[in-house]
Structure formats: C-alpha cells, structure tokens
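Complex shown without one protein chain; remaining protein chains in place.
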C-alpha cells in the first residue's frame, strides 16, 4: 500500500470536509479517485476531472507513487 | 458656372499649396477633380479618392452645386 | 452624445475606461495604437495626424454606432489623436464593455478596423534620413 497526500479544491473540498488528507491505496490514480468518491460522495465523475501529481498534470492510469501529492481538478471556472 | 469651395488634405494640400480654394466649374464631381488634378499636378487618380460635399460622403457623378464645400479624400491612414 | 472623439492632447485611458464600466459589465476589451519607431523598414522620428474634422467626427460616430448595433455590447468609445506625436505616444484608443467577452473582442476589432479604413485622418511621418511622407496606403492591412 502506498501512502499519499490528496488535495481537494472547490466542491470536492466542501464534500470531503477537508482541504487535504493522507490516504493509503493500491493501483492507479483512477482507482484512487473511485475509492475516495465512494468514501466522500463526490458528485463529479472521473470523466469531468483532471488529475495532478506533485504540481503537474498526470494521467489517470499512472500508478500511485508513495509519498506523492495528488490533486483532483474539478472543471475550472476562472476568468 | 457653379462657384464652390474645395478643401485639400494631406498630400493634396501639399501639391496644391493651399488648404482650400474657390473654383468655378461645370459638370459632376469627377470632372471637377480632373480639372484640379491637371491644374495642381495631383499624383492620385480619382479611383483612389473619395469625395465629400458639405461634410458628407458623396458620389463622383453627383452634379456640382453652387455654394457647396467639396473635399477630396485621399486614402486614409489613421490608427 | 458621440462615442468617437478627436483629441489634440494625450489620451487619458483611465477616465475613458471608467466611463464604460458598470455592474453589468463582464468583459472589457480595449485596443491602443502607439507610434512605433519604425514603419516599412524605415526609422521614424515622429509623426503628425491631420483630420478632416467635421467628416472624421461624423464617420467615427457612425462606426461606433454600427458597432453598438451589430454586437451584443453595453457601450464603446474611440479617441483618435490629431497633431504632432512623438515615438511611444498613443495615437488611438478603443474601449468596449459587454456582458461577455466574445462581443467585446469582436466589437473592439470592428471599431479599430473601420476607423482605420474609413475615417478621414492622415498620417505624416518624419524619418531619420530627414525626409517626410504622407501615408496613403493602397489598401488597409
């Protein structure tokens, strides 16, 4: 099991009730989001998100690396 | 013969050596420009100009009206 | 009131912009034309703009009114300098306010293009070599 830090923004943070948490998981980033979506009841499906690892955009089928910082990026609305 | 005031701008004024003059003429605005082009040696052919009468754009085949103020508009270069 | 002005003195964009902003504005697009130090490969020292004032004000106002009719904007203004300008001075300013940016950009572009193509203003450039020239372009770029 890899231990990682997960960051939440906007509606995901509201739903999770926290801006970040430490979680343990196996598999890829998609599997991680599925697990956390079930835990927190996130409304957004994975298709509407992007994912970033250590401050750079990543791919959903990248393996979760221990010690990394993972952010789920809901659809943006700047401007 | 109709007496009119003619206004010159930019390179036409430099060629005419004056910003305006009073001239007498017959016919349409195209004929007036032809006469003045010959007199002052204007380089610009009528096809490259527009013409205005009393502060509004006019057509080259409009008749010259006595007492009107006629301006020949060389290609513009604002901005 | 006209939305187009000729100015003999430097343009205060901050005040012009402030006149265009209200609570409904979501997007504000603006364009400024500045006097460059070169044109068509020649070094430019400075320039003078001359206008047929009465017709320029009428035609400029028409362009701005057209923009307000064609595009879903809240308001627009344009100011063009006349007289002597040095390198780095602002020659023309356009400002457009709208609820959304599409209309703001489209109207801003329309205004500067039409003003340059239609409003009777002429540029007289002075060059580093000592000569000077009226610009009468064949067609607008």
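Should a chain be cited, it is by its letter among A, B and C, assigned in written order, with residues numbered from 1 in that chain.
Keep this in mind: a contact is a pair of C-beta atoms (placed from the backbone, for glycine too) under 8 Å apart; a residue touches a chain by one contact, two chains touch by 3 or more.
Computed from a predicted model, the values in this text were never measured in an experiment.
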Visible chains that the absent chain touches, using the contact criterion stated earlier: A, C
Residue among C:87, C:117 or C:132 touching the omitted chain: C:87
Listed residues C:29, C:56 or C:135, member touching the removed chain: C:29
Interface with the undisplayed chain - residues on chain C: 14, 21-34, 36-38, 87-88, 99-101, 104-105, 108-109, 112, 141
Footprint left on chain A by the chain that the document does not show: 7, 9-11, 14, 44, 48, 52, 55-57, 71, 73-79
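One rule holds in what follows: only the chains that are shown with their structure count from here on.
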Distance from chain B to chain A - Cα centre to Cα centre, in angstrom: 73
Whole-Å gap between the CA centroids of chain A and chain C: 49
